[in-house]
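Left out: one protein chain. Kept in place: all the others.
Let's turn to chain A:
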Amino acid sequence: MGNSSSMLTQYDIEEVQKHSNGAFTQQEIVSLYSRFCQLDRKNCGFIPSDEFLTIPEFALNPLSHTLLTMLDALNFKDFVAFLSVFSPRATLQHKIEFIFKVYDTDCNGKVTFRDILRVLKDMSGQFMPEKQMEEILTKVLEEAGYQKDSVLVLSDFMKILGDKGVKMEVDFHVD
């Protein structure tokens, strides 16, 4: 992999394509590589998570903190794999899995009431008191047929989000 060189070979590109399940065209991967090199300022082959915080648009995103744990020390292959879920070619299943991972921070395959509450707190900041958030979440969960102490797994997420679908795309324009 192009750790020290700044040239991608055809072999590299194909390897990365495979690793990200064909979500990107070769042109897009080349374009992502120049972005990767831009972020990997010290040229060490991976992006330290701190670097993402130098992007003001990213730093002011409410979920940046949670995403940073998923973005730690990514090499180029993982960088592309991470972004592949935002490609228009990614499957709905892949997208829902990703969202599930954002909630399931301890990676045990289960999302609890507290996990959802944590994300809601990030999203609404100081603009909603915790008590009120808990009440709203409990009410909405019950209406959907779950209890406050229910534990959600991936298949639950698929059911809940799968119906209406999820629009999660980024424009990977090629320079």
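What we mean here is this: a residue touches a chain if its C-beta (ideal position, glycine included) is under 8 Å from a C-beta of that chain, and two chains touch if they have at least 3 such contacts; residues count from 1.
Operating definition for what follows: contacts and distances are computed from a predicted model.
Q: Name the absent chain as its UniProt record does, using one of the following: "P-type ATPase C-terminal domain-containing protein", "Glycerol-3-phosphate acyltransferase 9", "Ribonuclease P/MRP 40 subunit" or "Protein YIPF".
A: Missing chain, per its UniProt entry: "Glycerol-3-phosphate acyltransferase 9".
Q: Name, in rising order, the residues on chain A that touch the hidden chain in the full complex.
A: 32, 35, 38, 41, 50, 52-64, 67, 71, 83, 86, 95, 98-99, 102-103, 116, 119-120, 123-128, 136-137, 140-141, 143-144, 146, 157, 160-161, 163-164, 166-173
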